[in-house]
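This report concerns only the one structure given below.
Left out: one protein chain. Kept in place: all the others.
Going by the order they are written in, the chains are A, B, C, D and E; count residues from 1 in each one.
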Amino acid sequence: MSVILITVIFAAILAFVLGIALGFFQKKFHVERDPKIDEVRAALPGANCGGCGFPGCDGYAEAVATGRALTTKCSAGGASTAEAVSKIMGVDAGAEDLVTVLLCQGTKDLAVSKGDYVGIKTCRASKLSTGSVKACSWGCQGLGDCVAVCKFDALEMGDDGLPHVNYDNCTGCGMCVEECPQKLFTLVPRGKKGSIVLCSNRNVIKANVMKTCKTGCIKCEICVKQCPEKCITMVNGIPVTDYDKCTSCGVCVQKCPTHAYKLLETDVMGEKKKVPVLAEA
Amino acid sequence: MKGTLKLGITLALFAVGACASLAVVYTVTKPQIEAQDQLALEASLRDLFPEGEEFEDISASISSANDAVRISSAFLAKRGGAPLGLAVKAAGPSYGGQAVLLVGVELNRSIAGVRILELNDTAGLGANAKNPGYYVDKANKVTFPGQFAGKFITDPFVVKSDVVAITASTITSTSLTTIVKAAAEAGALWLENSALAPPADQNSAASYSGSAASESAPEATGGN
Amino acid sequence: MKSLWKTFKQGIIYENPLLMLMIGLCSALAVTSSVANGLGMGLAMTFVLLFSEIVISIFRKVIPNSVRIPIFIIIIAAFTTMVDLVMKAYFPDLSKSMGVFIPLIVVNCIIMGRVEAFASKQGVLPAIFDSLGMGLGYTWVMVAISAVRELLGNGSVAGIPLMPASFQPILFFILPPGGFLVFGLFISFNIWLKGRMDKTAKERA
Amino acid sequence: MAVKTFKGGAHPPERKERSSALAIQRLREVKLVVVPVNQHFGAPLQPLVKVGDSVKRGQKIADAEGRMTVPVHAPIAGVVKKIEPRTQSNNSDGSCIIIEALPPPAEGQPVPAPEDLADFMPPLDPFACSKEEALARVRAAGIVGMGGAGFPAHVKLAPSKPIALVIANGAECEPFLTIDERSLIERADDVVEGVAITMKIVNAPEGVIAVEENKVHAVPLLEKAIAASPRTRAGMKIRVQLLKTKYPQGGEKMLITAITGKEVPSGGLPMDVGCVVQNIGTLLAMVEAFKEGKPLIERGLTISGGACTKPANVIAPIGTPVADIIAAGLAQVDEEKLGMVIYGGPMMGVAVPNYQIPVQKNTSGVLLLDTIESKHYDEETCIRCGRCMRACSCRLSPALLAVAVESGDYKEAEKIGLLDCIECGTCSFVCPSHRHLVQRFRVGKQILRALKQKEAQNAR
Amino acid sequence: MDLAKIFLVALLVNNVVLMRFLALCSYVGMTNDVGQSVGMGFAVTFVTVLATAATWPIYHFLLVPMGLTFLKILVFILVIASLVQLVEFYLKKNIPGLYAAMGIYLPLITTNCAILAVTFENIDYGYSFIQSIVYAVGVSLGYLLAMVLLAGVRDRMKTSPVPKFLQGTPILFIASSLLGVAFMGFSGLIK
Partner (left out) sequence: MPAKGLLLSSSPHSFTPVSTPKIMLSVLIALIPASAYGVYLYGFSALALILVSMASAAAAEFVFRKLIKASTTVADFSALVTGLLLALTLPPSTPLWMGALGAAFAIIVAKEFFGGLGANPLNPALIGRAFLLMSFPASITTWTLPQGLVVGPDAISSLSLSQGAVDAVTAVTPLGLIKSGKTLADVGTYLGTHSDGELLKQLFLGFHSGSMGESSILLITLGGLFLLGIGVIQWIIPAAVLGSTFLFSWILGMNPLFSLFTGGIAFGAFFMATDYATRPLTPKGQVIFGIGIGLITAVIRKFGGFPEGVTYAILIMNIATPFLNKMRVKKYGFVPPVKPAKPSKEAAR
């Protein structure tokens, strides 16, 4: 019985002293910081296991709160924690839902290649070494730098030599836009309606466009002339649609002799994406 | 300050609760835990001296001549008040750390038997010393510790000579042999000093026939 | 009831503490050289997890936030000590072969993690299911790993010889490096398994 | 004579025997030239002519303000047909002035007077004029370094540090190329004169003509020319130095190290160790610019390679499509065997999609490789044999550098010398796994420079 | 046992990570780069020594006389947790430079089982105070060694074409396995 008594007394004293000391030190050494860190920290399990790659839960909370880390990294807490953390952080992340669009249709069959490229299989390397693997200096290199950089599995290299966007997965993060050495990607709002030119060539010698790519914009300006809404203008050699006026009537798409014009809602993001371009054109 | 005090008290309350229940568990299990150690030791002692009825703790009066080997305790086995032999618990270094052996010494200064209590050597190699199914002499089913039974402390105790080594574990074999020898010598010395054993020069195996005398040490025919 | 079952299942596979969350690894490797040890450790762990979660869930409303960690530690340490004492008293051999790893349950991230993430926020019943799921998830992996290691390294499972007499045990597997290797392959297998299950789930959806 | 060299390097098959004995031929009839506006390392130029203008041979057709610019001249007399982007020998599209030659005078028509066709500057004595005048002449003649990147010669000749040694780079370490070798043999006097002019301009006490051992037969000719030169008689010190045949012996830094034992500091220029290195072609162009007032409108180049059934050393007007040189019969090519066209040497040259691309100021050769020679290999994994490290003339660690670049660790890459790589290609040449090391470094340099630029902007 | 022996056994022969599987969470989590692992290693060394210095007297001068040895687990973990907390508070306020370098690793240490294991083993092995400290240093430097070595291997694996099914954590454990094989060479080094 005496053991129990001694234990109880000892424990009481020890814990009391510790409690007081902790409270005291917490006050004395208090350092101001972002309340969001504490909020995130509170949502974390506090196992301090280091599984997230940050030094402990505090380190991770700070990283999340300052935007240096994803909200889903806590493995100890699992999905519920990730949700909670996202809730704390993600409230103000309600930006526009963007998706990426590839502004090139130069498939293996349609675009002429300059030669057989041997070397590092990245677009950046091929562009640096050959100017462009395709005869068109503006065309897609088809070596998948965009696919490699995409964290969301939203890009896939197709058999036709062009990357294909999986719009279910695309988050509009813009990594591909940054990465593409030819700057062929652009971000548009998901579900955007209107027409768009899937070509980026700025060749000033119009005659040469057809020699390099069967579906290149040849700057004939038929679209500009035919558009009933007069919403297409040539900017830097490429027709640009004014989406405030565009009614998706499809005239430009029909009239474009090289099928460079496409409708965003059907041909790009719609069910029947990538209508095959006619080769005879 | 009031908040701090409150924290301290809450913490203390939980600690008291936890520790109180712990203390209860402790008081319940304490006798059992202590009994376990004693039981294990006694089992070994009885194993060495099956005829022993009581075991007198003489740990205080025995010491080892070998610096590396520490005698942790020793027990004099008695039957009806008459001494049967001495069990020496000795610890010494082996391949994988400390090894603890219990060595039984007959009054005639031969070894009654050796039991390995603790050994952390490599599994499958040195650890075979405590494997009851591992025989250094397969024909006669003699285990490594078993081969010591019946040896006299005057024997050379040289591995690969009169002691058969465990295959590919010369170090374990040598270390254990050293412990056995040191323990047996310490035990024999104690017996001499207590005048329970005849002095060294009068040593003769014929004078006394121990329980393990029939088990003669195997000739050095196996191993490498 | 369904959500309780789901909580339970999470720990067994999807959020298996060892294979998916990769916490509480130390004991998983150290004591899995034989099935008896693996099972013993798993059950000891489940016991501590279960009672810690229950107690903390009961008291979750009266524990002040700023000292919750010390209080959790006290409670977990108390149960760990109990397990330690009980094992020493009634399973001395097992206790000896697991050595320092029984007391080390107290710093096992699984317990602290679950207590913080689950028990301190949920009721008693879900906490019980969570702890059982996590505990058994831990235990089955322990047993599986130790079975593989014991079979290859000793030719037996749970002490029962399974391999033919001519089998020469591959000691590598019960030595420390073997533990790392087997565990690494287990994780790889589980990742593959989970990928497969996600895929079929997606296809079904 | 002691043979000097540097540490590292490799010895690719020389293949010079195909063209080393062939005398330099001059291409006279040119119908059309495509003159890239920008052929130098530095700020871009503006065309000074417009479509339809008549131009005389040697007339300035593009220029710009600024120190790092060099004008471009019309290589032939004719009419400007177009000014439009065309593929240049670095594979990029650049603005080119396309000049069509005047038709040959019809029968009975008067042959136009030479002064109507040509517009050269008056001769200038470099030993009598001031340094400023001489430099102005070098720039006005449009002279750039004719071996490599096209560094403006007048900038190189106006160093901010004292110069002790002028080196004429006759190493010509690239396989196949023999134009420098032929120039050394056929125009030894002019080479010596060029060294003397350079020495005069930079006020250097000594000049060295560096020649690789495989051109040892040029040494007596050069020594004779040196002995006969009025400049050496007047006390100028010029000598010939033999170098071991090894790639990249002709690299500016390696050449300096081989001859002087000094190393050009990282990020520095040859003048930091008191040297000026001049390409043989550049020296000849300078001699012509002073003696004849002729700007840099033509250059010598080697046309060779396995698919080239008749190799040649030719002098052609700048802007001549190489196809026209072949069409003129100076060289022949077997289209069937052709696998690859390289402008420059096989170690540092650029593979281009056709040989329609014009000769530029820095085109030292055009190689028409057959399908066997042009075999390129797919990359295998690095086996870490360390051959690249022993071969690297800059003592870098290509294998480790490649790892740093691949893992995106540009900080580490810069630390271990990514920017010190001279892209000589030795590491890729010796790699048994055929790693595309140099290409990796090129890409890495591009990214690293972009990163540094970004950093500098952020710092601001 | 002399001190050098205790130290070497703890450092190499019974390496805390590779041979005894302690502190694996941080071993896996904190070896992304060499600098990080060194920081963590030194932080652990510091706290282990501190914890040993604190728990040894508490056990021998407080728990043993009062017959409360069974409270060992509870008391030790509390002491270590508080110690870590206090060190962190102190560093954050008074030596922010050191805190920036090391402090961020401190919270991870509370649940680092190597530290608790060392304090227990000091008691179990019956080490004296000095021996305990030496043992603590040996173990924690062994931890540092393993961390740094794995970080080196990991660094190298960043560009290796590791098969897909092993990428990530599995290959780390396999690498650790091979490190363990190499460390087996030390076994029996000190008898």
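Everything below uses one rule, namely that a residue touches a chain if its C-beta (ideal position, glycine included) is under 8 Å from a C-beta of that chain, and two chains touch if they have at least 3 such contacts.
Quick caveat, the model's predicted, so the values are computed rather than measured.
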| item | value |
| --- | --- |
| Sole residue of D:Ile342, D:Val366 or D:Val405 that reaches the chain not shown, by the stated touch rule | D:Ile342 |
| Selected from E:Phe46, E:Tyr90, E:Tyr125 or E:Phe165 as touching the chain missing from the view | E:Phe165 |
| Residue among A:Arg41, A:Lys114 or A:Lys214 that touches the chain left out of view | A:Lys114 |
| Footprint left on chain D by the chain that the document does not show | 10, 12-13, 41, 147-149, 151, 169, 171-175, 248, 250-254, 257, 263-270, 279, 323, 335, 338-342, 344, 346-356, 364, 369, 374-377, 380-387, 389-390, 393-397, 399-400, 416-417, 419-420, 422-426, 428-434, 436, 438-439, 442, 445, 449 |
| Residues of chain E (touch criterion as defined above) contacting the omitted chain | 148-149, 152-153, 155-157, 160-166, 171, 174-175, 177-179, 181-190 |
| Contacts of chain A with the absent chain, listed as residue ranges | 113-120, 125, 128-130, 133 |
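The rule we apply is simple: only the chains that are shown with their structure count from here on.
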| item | value |
| --- | --- |
| Starting at chain A, fewest touch steps before arriving at chain E | 1 |
| Number of steps on the shortest touching-chain route linking chain A and chain D | 1 |
| Per Cα centroids, the chain farthest from chain A | B |
| Most distant chain from chain C, judged by the mean position of its C-alpha atoms | D |
| Among all chain pairs, the one with the most C-beta contacts | C-E |
| Averaged-CA centre spacing for the pair chain C and chain A, given as whole angstrom | 39 |
| Mean-CA-position distance for chain C and chain B (Å) | 36 |
| Chain C and chain E: spacing of chain centres that average the CA atoms, whole Å | 22 |
| Multi-partner residues of chain E (at least 2 other chains) | 25, 28, 70-71, 74, 78, 82, 110-111 |
| Chain B residues counted as touching two or more neighbouring chains | 7, 10-11, 14-15, 18-19, 22-23, 26, 122 |
| Contact pairs between chains, per stated definition | A-B, A-C, A-D, A-E, B-C, B-E, C-E, D-E |
| Complex interface listing, chain B residues touching chain A | 3-5, 7-12, 14-16, 18-20, 22-24, 26-27 |
| Chain E-touching residues of chain D, taken from the complex the two chains share | 381, 403, 406-407 |
| Parts of chain E lying in touch with chain D, wherever the complex brings them together | 156, 158-159, 161 |
